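Before anything else, here's the structure in question.
Every protein chain but one is kept in place in this view of the complex.
Showing chain A:
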C-alpha cells in the first residue's frame, strides 16, 4: 500500500506541478533572461523588424535588397502589420528578452518608444548622429520625438500629421461646397451629412486610440495650444472647464450620430477605410491612408481630399507623431545597422519608399505618386502639432484614459466626473 500511496501522491504532485508550470511559464516569455543575452557576434546578417502593411512592404524589401547589394550584407525583413501600437511593441519586447531581437526595428516615438530606450535595449545613437550628420539632414523637432532623457535613441524618418480625410462625393451629396474653417462650420457639415443619411466621422473605439483622435482634437479646440500641452505633461489640472467642455462635445458627437452606431466596439481597421468605401464621409487619420486605404482600394485620389480640423486657435495645430528606427543595444552589427538606417533616410530611398511625410529634407512626397499626401504636406506640413495622446501618455495611463472615454460615451460618467477622473490618472502618473 505504501507504494500505491506514494505513487498516487507523487502523481498528484507532479500533475499539480505541471499545471503550475504551464500556467506560470505562459508569462515568462520563455525564460528568465532579463537582459536579452550577451552582445551578438558581428556578422554580415542583419534583421529589420517593422510593421509595414502589404501595400508598402514590397517597396521596403526592394530598397533593402539594394542596400545589401551595395554593402555585402544579407538583411531579413520581418513585418507585423495590423493592430498598430497595441500589439507590435509586445512582440518586439518578447524578441528582445528572448535574446533574438532584431538588429534594427521601427517604432513610434514618445511613450511607445520610450520604454525601449529607458531599459537600454536601444542603442545610444549619438555617435552615429555625428558620423552620418543626421542632425542636419533630419527635422529637428522630429529628432526630439525620439530623444529620451537626452539620449538620441532613434532616428525619425516620418513625422505624421493627423487631419480629416474625406470622400468628396459624400460631401457633395450633403451640399457641402466649402471645407469647414471653424469648429462651428464643422458641426454644420456633420448636420448636413446626417440629414442625407451619411455617418459623418468614421472612428472605432476598439483599442481606444482611434476614437481618441476626436477627443484630442476637441481638447485642442477648447483648451488651446498652451493649456493642451500643459495638460499632457501634468503641469495643469484636467479638472477644469475647458476639459469638461471637450468631454461634453465628445459626447455630443456620439449623441448627434456624428460617429458610427456602436463606435466603441468597432475595429479601426474596419471603420477607418469606410470613407473610401462611401460608408462614412470622413475619418481622422494621417497621410498613410492614401496608400493604405485609397490606392490599395484602386480608387482615384481625386475622389478624396483632406483638411486640417479647425481648432479656432492660434497657432492652428493638428495632432502628430513621429516614427523612426532604433538599433538593438546588443547587436554585434551596430555599424552596419546604422549604415542601413542612413541608407533608409537618404532622400532617394525615402522617395522610393513613398514615405508620405518624411522628416528628411529633400524627401517631400511625390505629387504624382501621392497627390493627397503632397497636398497635405504643402498646406499643413509646416504647421505645429501637439503630441498624439497615446504617445503622450504611457500605455497604462493611455488605457485608463481610454476607459474614461468609453464610460463617458456610454453615459456612465458625466463630463465633469470624466475630467476629475482624468486628473486622478494624470496626476498619479506625473507624481510617479
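The rule is simple: a contact is a pair of C-beta atoms (placed from the backbone, for glycine too) under 8 Å apart; a residue touches a chain by one contact, two chains touch by 3 or more; residues count from 1.
By definition in this document, contacts and distances are computed from a predicted model.
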Omitted chain, identified by the protein name its UniProt record gives, among "2-oxoisovalerate dehydrogenase subunit beta", "Raffinose/stachyose/melibiose transport system permease protein", "Cytochrome c oxidase assembly protein CtaG" or "DNA ligase (ATP)": "Raffinose/stachyose/melibiose transport system permease protein"
Hidden partner chain, touching residue among A:75, A:121, A:306 or A:423: A:121
Touching residue (missing chain; options A:74, A:130, A:181 or A:410): A:410
Contact with the hidden chain (one of A:54, A:226, A:255 or A:270): A:270
Touch with the omitted chain, as defined above, among A:60, A:97 or A:377: A:97
Residues belonging to chain A that touch the chain removed from view: 4, 7-8, 11-12, 15-32, 34-35, 86, 89-90, 93-94, 96-97, 115-116, 118-121, 199, 205-208, 260-267, 270, 279, 394-396, 399, 402-404, 406-407, 410, 412
